[in-house]
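A single protein chain has been removed from this complex, and every other one stays in its place.
== chain A ==
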């Protein structure tokens, strides 16, 4: 380990592994370390015994639940948007060759006391029971506008400058009602709260377009895809990319201590009495706790079940978004379910998650609206974790710290953080559009 590297990455979370892969492909000499003996850090997938150890102390899991190795329980449950940034990153790096994906069966929203399928196209809007007959026509017109909107073509703007007009004003123009606004804002545009209504509408429209494009991408019943064997596959896939391009991997390295010079600039990492030198550090918040600040907490529940989530048309993989207003909360609640059909549980078993930004100290009570949707559960675990963001100046200390994962059930914020860090570290913008152009060319 007493060697010299350009970048040392600490923690093998998904963000850190993507960065390790990208930097190694760029020819950067990377050392990647983790205190755990598995990949994934906070974003890993645990087998049954690991799950029991984490949440129930040292207990062995009950035998009736099946083989431990058959479980891959995500610690950060999220689906991938079919046309989203993570898929584009996977294609850009060719990491898809290490992975297999399935389309997610369903995308639902909890509105008016019911779990309902999310429409995202004019056609779907007309069939949806979410809206009455007149509201359907208004929503259909709105979806058509969004679908046709092209930033560069003023004819599609319907006389509005979306960089000035707010989302609220745009929606008012189409006369949509409160429940429609809720499901569009939260289950299609995937906003986590209602602040977007007072912001320029451009972002919301682009998000809605992403949702529709993702839906069309794999001709699925939802805009999401998900890897076989769970999300823990993703950090491992990017780590392998890094290794293939020369990255050095050291799992099971306790006490990774970051060393600084007198000027406060990073010079290396010490572990087990050996020091590796480097010019830059990339890490998750847990490795440099003095350089991060708490920005909130996430409450989550993890359940093992023997049935799909009720009212989701027997979906083996599903997301249900509960918009904040439906619960009189400040932020949305997310319900996520996957199953043996994604090889994350033994035959007949389902894994469900409920998560939200915590607003109380009691996750069990706070998550009740979500856990009530699950029906009977075989086992359930409740947890709370803190979220952090960096407060250091990377240009002063050369430390690049990722922000903790949020409660959302998609990866767009995760990859945005990665791309921003990549630019800070390298000074370069990662161009993910080339492959999409190729994809578009393929479609034509």
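Everything that follows uses one rule, which is that contacts are C-beta pairs under 8 Å (C-beta built on N, C-alpha and C of every residue); 3 or more make two chains touch, one makes a residue touch a chain; residues count from 1.
Everything below uses one rule, namely that contacts and distances are computed from a predicted model.
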Choosing from "Putative lipoate-protein ligase A", "Ras-related protein RABG3f", "Cytochrome b" or "Ribosome production factor 2 homolog", the absent chain's UniProt record names it "Ras-related protein RABG3f"
From A:59, A:94, A:150 or A:393, the answer for touching the chain not displayed is A:94
Sole touch to the unshown chain from A:129, A:144, A:252 or A:420: residue A:252
Residues on chain A facing the left-out chain by the touch rule are 38-39, 67, 69, 87, 90-92, 94, 96-103, 218, 220, 225, 228-229, 232-233, 236-237, 239-240, 243-246, 248-252, 340-343, 347, 435, 437-439, 441-442, 444
